[in-house]
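So, subunit A:
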Amino acid sequence: MSLVMEPMSTSAASSATAPLVQAHDLTRTFDVSAPWLNRVLERKPRQLLHAVDGVSFEIQRGQTLALVGESGCGKSTVARLLVGLYAPTRGRFTFDGQDAHAAYATAEGRQLRRRIQMIFQDPYASLNPRWRVADIVAEPLREHGLLRDPQAIKDRVGELLQSVGLSPLDMVKYPHQFSGGQRQRISIARALATHPEFLVCDEPTSALDVSVQAQVLNIMKDLQRQQGLTYLFISHNLAVVRHVSDQVGVMYLGRLVELADKSTLFNTPRHPYTRMLLDAIPKMHDTGRARTPVQGEVPNPLNPPSGCAFHPRCPHANARCKAERPAMQTFHGVRVACHAVEEGRIGV
Partner candidate 1 sequence: MISTLKRWLDSDVGYSFRTSPTAITAAVIAFICVFCAAFAPWVAPHNPFDLATLELGNARLPPAWSADGRWEFPLGTDDQGRDILSALMYGARISLAVGVASVVLSVLVGVTLGLLAGFFGGWLDAFLMRLCDVMLSFPAILVALLIAGVGRALFPNAHETLAFGVLILSISLTGWVQYARTVRGSTLVERQKEYVQAARVIGVAPLRIMRKHVLPNVLGPVLVLATIQVATAIITEATLSFLGVGAPPTSPSLGTLIRIGNDYLFSGEWWITIFPGVVLVLIALSVNLLGDWLRDALNPRLR
Partner candidate 2 sequence: KTFKWSSASDIATWDIHSQNNALQNGIHAAVYESLVYYNSQTFKIEPMLATSWTQVSPTQLRVTLRSGVKFHDGSEFTADDAVFSLQRAMAPTSNFTPYTQGIDRVVKVDNRTIDIFTKAFNPVLLNQLTELRMMSKAWAEKNNSVAPKDIKTQDENFAHRNAMGTGPFMLREWQPDQRLVLVRNPNWWGTAPTNVTEIVYTPVSAVATRMAALLSGEVDFVLDPSPQDLPRIRSNANLKVLDGIENRTIFFGMDQHRDELVGSDVKGKNPLKDVRVRKALYQAIDANTISRVTMRGLGQPTGALVAPQVAGWTEGVHKRFPFDVEAARKLLADAGYPNGFEVDFACPNNRYINDEQICQAVTAMWARIGVRAKLRTMPLVTYFPMIQRHEASIYMLGWGVPTFDALYSLQSLVRTPGQGGDGNYNVGRYSNPKMDALIDQIKVEMDPAKRTALMTEALQLQNDDVAHIPLHNQVIPWAMKRNIEVVHRADNRIDWRLVKVN
């Protein structure tokens, strides 16, 4: 643990006051209503899909925040909000004290884009299949005018490839000539080209087998140690999350329901959903043991349950859960949104 914290403490002096990444009440709504004329004729209301609904968190420099949650709960949307692929419907994202979304729209946005990079969920899809690796990795360098001399660019690309464990000789190949793990590393190399400070990783290892996954995770950790990178890490795989993160946020239907230190969350989960999620992890060494899947059906995001969105599946739900939406509250350094926890109906 201390090893992990070290790089953070070195940079802690510079950012002791404010965290590098601050998301405040981030919300993104998608308008999925039928066209206007249809609505008028069929007397239908507007349909809004709250993909992300009031999510707030902070990440200190050199730290990793992991986001977990069911498919469709809004993790990728959060990631896209942070890198500016979506504009927030409400809320603010402050990066190093600067309103990022205001900046994205201006000329300085380029500067910000240099500092914030993203690794996409599908490594193959995120690489242009018609470009050579050399061009892919060099694109951010050229785009931000960091280097102009072709030879210098080539050297830098080689360096980057080497730093992610690939050979500079691979530069002339196309993405399809690499294996899944190698492609993932290419997209990491590209993301690192501009010396970013904040890296958003959306399920970077979901398609990989364990040995390649281990290689990728190790590279990421090494980089964090060496360059003090800050990560937002999204994954389904809780074992991986546990390995890489400092803090873990659990999302359910567009909202953050629990946000805690890694060890606290894994050792003493509070929110009933977190508990169910942890119970659902297959255990390696007790072969043949059945686990308890999360009960009930995934709710429809267009028509979320009233009150606490989790109440139809929650064993602890009561009338209040049905009616009133719980707010995030801090208990013993853990932020939870649950009436049962607040009321002490669930013990630690």
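Points to keep in mind about this one:
As a working rule, contacts are C-beta pairs under 8 Å (C-beta built on N, C-alpha and C of every residue); 3 or more make two chains touch, one makes a residue touch a chain; residues count from 1.
These made the cut because all candidates are chains of the complex that A comes from, given by their letters.
This is a predicted model, so every value here is computed, not measured.
Of the numbered options 1 or 2, all belong to the same complex as subunit A, but only candidate 1 touches it. Contacts from subunit A toward candidate 1 in the complex involve residues 80, 83-85, 109-110, 113-114, 116-118, 120-122, 125-130, 139-140, 143-144, 176, 187, 190, 194.
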